[in-house]
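Accompanying notes for the structure given below.
Missing here is one protein chain; the remaining ones are kept as they sit in the complex.
By written order: A, B and C. Residues from 1 in each chain.
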Amino acid sequence: MSASGTIEGAARREPHVPESTIGRKPDYLHAESTLRSWFFTTDHKRIAILYLTSITGFFVIGALAAGVVRLALIVPNGAIMTNDTYNKAFTIHGVVMVWFFLIPSIPATFGNFLIPLMIGAKDLAFPKLNLTSWYVFMGGALFTLVAVVLGGVDTGWTFYAPLSTAFSNSWVLPALIGVTIVGFSSILTGLNFVVTIHTMRAPGMTWFKLPIFVWAHYATSLIFLLATPVITTALVLLIAERAFHVGVFDPAFGGDPVLFQHLFWFYSHPAVYIMVLPGMGVISEIVPAFARKKLFGYRFVAYASIGLASVTFFVWGHHMFVNGQSDLASLVFSALSFAVAVPSAVKVYNWTATIHKGSLRLDTPMLYAMGYIGLFVLGGLTGLYLATLAINQHIHATYFVVAHFHYIMVGGTVLAFLGGLHFWWPKFTGRMYSEPWGRVSAVLIFLGFNVTFFPQFILGYLGMPRRYATYPPEFQLLNVLSSAGATILAAGYLFPMLYLVYSLWFGRKAPANPWDARGLEWETASPPPTLNFERPPEVPRIPYDYPIQATEAKDQHR
Amino acid sequence: MTPDHPALQLWPVAASATAVETDELILAFTVLTLVLTVPVFIAITWFALRYREGSEADRTPSGIRSNLIEISWMLIPFLLTLVFFAWGAKLFIQSKNPPPDAMVVEVIGRQWMWKFQHPTGQSEINDLHLPIGQPIKLRIISQDVIHALYIPAVRMQIDALPDRYTQMWFKADKVGTFHLYCSEYCGTDHSVMGGKVTFMNPGDYQDWLVHAGAQQGKVASGRALYQAYGCAGCHEPGSAVRAPGFAGLFGSQVGLADGRTVTADAAWLREKILNPNGDRLAGGGKQVMPSFAGRIPEQELGLLVDFIRSYPATGHAAEATR
Amino acid sequence: MKSPLARLSPGDRALLWRHLRTPVLTFLALLGLLGVIVALGATQPFAQAWIVELAVVALMVALILLVSMEVRREPPLIRLFSGIGFFWVCIMIGMTLTDYLAR
């Protein structure tokens, strides 16, 4: 569990040296430069960088697969590639993007880097476990990539039985094993965060002084702990089913394939909030910083994070309205799904109210944040269409669903990820990126995203089923439009990769707090020293202590 | 393109009263969505312009009590959307309770084809002909993986499960031909697993049952089987395997490896499908076709032979029915 | 033991008993409860025996959690964590049964 005992920890604490002094101890990036010092590091910041580089790689793989999918759909008759190639492309896209990008994206990178900084700790509670989780992640990724290299998987990322167990002739087993292993990495990360947030807060850092980012990650970590083991069991049973014909999901022996869907969605619906909540945390940091105003309704936003993480466990059945589950279950799950609207509305309206009467700077992170709010609102409300039973019977498993969850996953998580990446880039690397390029890319991504995915709402209610390699010719116009949007989106993704990497060497040196933002992570140098703070940070009187504060907000902290 | 070109159509055709009701629900929900989102969009844009750094704006706190606002924007959208839960649930319950006089059509899903059997015994593959003005109940099951039958024109879909029956019912009120899909991903040819549903006047339907249902439907069914059993993968001109084509085959004289010559009649074709290793063909091609004995039911064998019988003298399988 | 039991000083013996009293008593209680389950399982005296069996299991689980794992002596946070998993199991089973019991 805990690291080996070093008793001289306190002695290492250096006296505070002002930032401008040249002879300061090297920061975490420059403390050591051997490969060993990276691959065997227990520094949460370095582990975050390991995660950042690996998930960027997976994002590229997933995006390329998406490119293949959009390429195939330019023509309705499947002339560009075989159905089999198409099926493998969308499966790789789904598996890689969900399990190897979206789920670890914000928690394992920003969460890993920032939680100890934000709560004023020297590291996570279990640094070795943190490194282990990265190795477990890469181990799982290896299995899945082997499946892709050997010839791919064609089951869809949902792995529904009995297609995945008895009928698919592709490399399902290694892919399943990889995804199972990655679950352990999530569990270890979540465990580390929960314990760190509970036990490692600096003196005076009470729960209601924590940034919403930390609240959101606490809620996310609870989902990691409570949901992931169930998908592990489901996948272990699926592996056993495929390898040994266990029978529990196999109708040939009286097993029930719908049972797999229950276990799968018990995890995979909450997993949506694993992807969404950290993004909400990021937005809750960016919006006050660029509105120069205290976050509106802080306590409500904090409670809404925990609320979302709890409600999400009661609604998984809304993925199964047409799957033959009982009508009673459908009614119950549908009704409960509407409850998700409550905490989601709290978040959106509070962000909007934070902007009201602020003093706005529309820098790159803020552009992403504003794009996020708009797209998340659309994505969330279209989710309620799908939760409405009679509407679901029409648009279930159509492109409406595809558009809906891309509005949440890309419009939500990816925009928040990019916004956060730009917001904290100076902190991570000590360099500033090119602001004009940043703004151009943010606008490009927003436009490209909408051109890609808005037509898919229309395709969906017109009745085009998802996962179709070929489709009726009357849908071609909208599909071509969508593919055109995807090229804009691709350009929008490419620019940040280029100018961010460029800034590593040629960017302007970043000051400790380039945005004049609040929060303990801005109290230390950019990039921070290995043990995070030169001297114990002083916890502010209230969170989000920005110049503009509405009176009602102050009331909450009396 | 003319304005009524299908590519420019922005709303799917509704062919039943339930479909119209579902559309009303969707449209009403869209109005609510706009009511809830447009103010947020306008507010964000307006605030972004009005309160930009350096602009002259009143930034004094409004003094509104935040708890009241918080509770109101938590509850009001929630209660508004609950109305739609109730509405959607009402339609859902209707859709789950078919009237007792519904005409029952049996549906079997299989990788990658649908088989429909009318109450009078006629069966169709992938295409479905149904009368309007008459409640129809589809009893659905799958023979292998999970499929889903989806008919957008009636705004309905339901999974075809391998272990138990599911059902769907509707009463079409519009004559026409509409799409019919598989909407639960089921493997390689998932996107090909579908066809057309044709809603007809009851008189026309009776007529179809007597004439077309028994005759013309056969070739189309045979073509679907030809695709579904994977025959097309080898026997269609241009395939990599270069198996013998069917153009002009039926009734012709076929030379065999042992020097004999046989007539490719129905009985010989049937036997050749079941036992490809018998009666080796002249020409020295390697015999790679697996035996389909026990894999294709007798009635479907007949359909396949009918399909080969009507295979056009030149060209591809698709032309056999067009 | 540190040395054979007999050679312990009376003070040590008292210390030992003070420390080991709870584990030993818990062990005996668990054995007794297990005996009830095994007896019911082996004889099947009445059709509803499974209800009694599950009740006894619940008792055993509570005993292990509270006494062996010392949850009763832990701060509220640990108590919460020890219970939350069971609550989530109830969600999982309860919501799944809304499907299976109503089909």
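Heads up, the rule we're going with is that contacts are C-beta pairs under 8 Å (C-beta built on N, C-alpha and C of every residue); 3 or more make two chains touch, one makes a residue touch a chain.
Criterion: contacts and distances are computed from a predicted model.
S.K.: Determine which name in "NADH-quinone oxidoreductase", "Cytochrome c oxidase subunit 3", "Multicomponent Na+:H+ antiporter subunit D" or "Amino acid/amide ABC transporter ATP-binding protein 1, HAAT family" the UniProt entry assigns to the undisplayed chain of the complex.
M.R.: Choosing among "NADH-quinone oxidoreductase", "Cytochrome c oxidase subunit 3", "Multicomponent Na+:H+ antiporter subunit D" or "Amino acid/amide ABC transporter ATP-binding protein 1, HAAT family", the correct UniProt name is "Cytochrome c oxidase subunit 3".
S.K.: In the complete complex, the chain left out here touches which of the visible ones?
M.R.: Those shown chains that the absent chain touches are A, C.
S.K.: Looking at the full complex, which residue from A:230, A:335 or A:520 touches the chain that isn't shown here?
M.R.: Per the contact definition at the top, the residue touching the missing chain is A:230.
S.K.: Which of these touches the unseen chain: A:187, A:322 or A:391?
M.R.: If we include the chain that is not displayed, A:187 is the one touching it.
S.K.: Consider the whole complex, including the chain that is not shown, and state which of A:94, A:152 or A:255 touches that chain.
M.R.: A:255
S.K.: Which parts of subunit C face the unshown chain closely enough to count as touching?
M.R.: Touching the chain left out of view, subunit C contributes residues 1-2, 15-16, 19-20, 22-24, 26-27, 30-31, 34, 37-38, 40-42, 44, 47, 49-50, 53-54, 57, 60-61, 64-65, 68-70, 73-74, 77-78, 81-82, 84-86, 88-89, 92-93, 96, 100-101.
S.K.: Which subunit A residues touch the hidden chain?
M.R.: Counting only subunit A, the missing chain is touched by 1-9, 12, 121-127, 187, 190-192, 194-196, 198-200, 225-230, 232-234, 236-237, 240, 244-248, 252-256, 259, 263, 266, 531.
Everything below uses one rule, namely that only the chains that are shown with their structure count from here on.
S.K.: For the protein chains shown, what form does their contact graph take: line, ring, star, complete or other?
M.R.: Shape = line; chains linked end to end, path left open.
S.K.: Based only on mean CA positions, could you tell me how far subunit A sits from subunit C in angstrom?
M.R.: Between these chains, centre-to-centre, one finds 39 Å.
S.K.: Express in whole angstrom the distance between the two chain centres, defined as the mean CA positions of subunit B and subunit C.
M.R.: Chain centroid spacing, subunit B to subunit C, equals 55 Å.
S.K.: Where in subunit B do residues touch at least two different other chains?
M.R.: Answer for subunit B, listing residues that touch two or more other chains: there are none.
S.K.: Send over the residues of subunit A in touch with two or more other chains.
M.R.: Residue numbers touching two or more other chains: 258, 327.
S.K.: So in the complex, which bits of subunit A are touching subunit C?
M.R.: 198, 226, 230, 258, 262, 266, 313-314, 316-317, 325-329, 332-333
S.K.: Which of the residues in subunit C end up touching subunit A in this complex?
M.R.: On the subunit C side, the touching residues are 77, 84-85, 88, 91-92, 95-96, 98-103.
S.K.: Which subunit A residues qualify as touching subunit B in the complex?
M.R.: 78, 83-84, 87, 154, 156, 158, 160, 162-163, 166-168, 251, 254-258, 291-292, 296-297, 300, 322-324, 327, 330-331, 334-335, 338-339, 341-342, 345-346, 348-350, 352-353, 355-362, 370, 373-374, 377-378, 381-382, 384-385, 387-394, 396-398, 458, 461-463, 465-478, 548-553, 555-556
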